[in-house]
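Every protein chain but one is kept in place in this view of the complex.
The block that comes next holds subunit A.
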């Protein structure tokens, strides 16, 4: 659930989502859910000529399972915080397992 929460903090930021079929879509992150499905607003497709079908589309719902990367604005990511949270979650998991 860590990354779900993490993505929730990034709503309203401009991100680029790269899909497993190589399409890259840039837009404003509107929402994310437990499967890391992503909703983007005001989208721009990089390399539009190659992917003409999205020309009349303004916002998209992307299924989490087909996402390869999400490019994030570096200044909006608190890496220390993320590392901390990761350790915390790992500890919690360990505690549960024991």
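Miscellaneous remarks
In the analysis below, a contact is a pair of C-beta atoms (placed from the backbone, for glycine too) under 8 Å apart; a residue touches a chain by one contact, two chains touch by 3 or more; residues count from 1.
FYI, contacts and distances are computed from a predicted model.
Per the UniProt record, the chain missing from the shown structure is "Sm domain-containing protein", taken from the list "NADPH:adrenodoxin oxidoreductase, mitochondrial", "Sm domain-containing protein", "Proteasome subunit beta" or "Molybdopterin synthase catalytic subunit". Summarising the interface, subunit A meets the missing chain with residues 1-2, 4-5, 8-13, 19-21, 25, 31-35, 37, 39, 43, 48-49, 52-63, 65-66, 78, 81, 84-85, 88-89.
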